[in-house]
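All protein chains of the complex are present and in place, except for one that has been dropped.
Up next is chain A:
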Amino acid sequence: MTTQERVRLIILELIAVALALLILIPFYMILVNSFKGIRESALFGLSLPSVWEFKNYKDTLQQAHVLRGFKNSFLISGSVVVCVNLFASMIAFVIQRRDDKLMRAIFYTFICGLIVPVSIVPTIKLMGDLHIRGTYFSLIMYYTAVLLPFAVFLLVGFMKSIPRELDEAALLEGCSFFRLYAQIILPLLMTVLVTITIVVMVSVWNDFFGPFYLMTDSTKWTIVLQIFNFVTMYSTNWGIVFAFMVLVVAPILLLYLLLQRFIIDGLTAGSLKG
């Protein structure tokens, strides 16, 4: 490596580190302020707390149903991940393999779902008419319907790379279509399914729009809806609000830090194959 090349790399590295600080400062700000008292936290400063208020966390855990929120978020996003992966891979298998007029029409209907914005007011009415409004089931179905198009789009694209000869060989051996799908096709789709799982998990876990409109029963609120409610109630004490935010951000950030290689690789592999 020439000296010139080395200098160039060092300059680029410095620029990148400076930009990374722009990403990290907001995270640092909520962390440091979550340990401050009511007056100091309202200043939103970056300095360390003059008095460390660990009590903020205790108060938050007592005042808010943090654990219940986590349980609801986990239940809902977990169910959506299962539904989307399972149903999307099944339909993508038939769409790509049959490839007739009907299937192409179905495929393009799903593609439209990728573009068209959700009609939230009629959705609320529909859920009411079906007598499922405010249930976990209604929210899981809402998210599944919204996220299926994206999954179908990725899976149909990826399915093209799985040779049809594989199907023929398996079927000649007397394998049923169900076993062909479950034991041969599904394992080959793993990389895309990982990508879908990540994207679905992140979007459902973090979503505010869905539960904001569809969840009336506060015992079924997701963690994100709880923050919204909590901030409205306690916006006078930012120390407590920030402590809540740290509690909410920490698990998903921790999960991300543990899985980040996997996440970025999964997105990298999946994002351009569609």
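The definition used in the following text is that contacts are C-beta pairs under 8 Å (C-beta built on N, C-alpha and C of every residue); 3 or more make two chains touch, one makes a residue touch a chain; residues count from 1.
Note that contacts and distances are computed from a predicted model.
Among the names given as "Sugar ABC transporter permease", "Methylaspartate mutase", "Anti-sigma regulatory factor" or "asparagine synthase (glutamine-hydrolyzing)", UniProt records the absent chain under the name "Sugar ABC transporter permease".
In the complete complex, the hidden chain is touched by one of A:L24, A:I38 or A:M190, namely A:L24. Considering the whole complex, the residue from A:L61, A:L75, A:I120 or A:I184 that touches the absent chain is A:I120. From the set A:V81, A:L148, A:M215 or A:I240, the residue in touch with the chain omitted from the display is A:L148, counting the whole complex.
Interface with the hidden chain, as seen from chain A, comprises residues 9, 12-13, 15-17, 19-20, 22-27, 29-30, 33, 42-46, 83, 86-88, 90-91, 93-95, 97-100, 103, 106, 109-111, 113-123, 125-126, 141-142, 144-146, 148-149, 152, 164, 167-168, 171, 177, 181, 202, 205-209, 224, 227-228, 231, 238, 241, 245, 248-249, 252-253, 256-257, 260-261, 263-264, 267-269, 271-272, 274.
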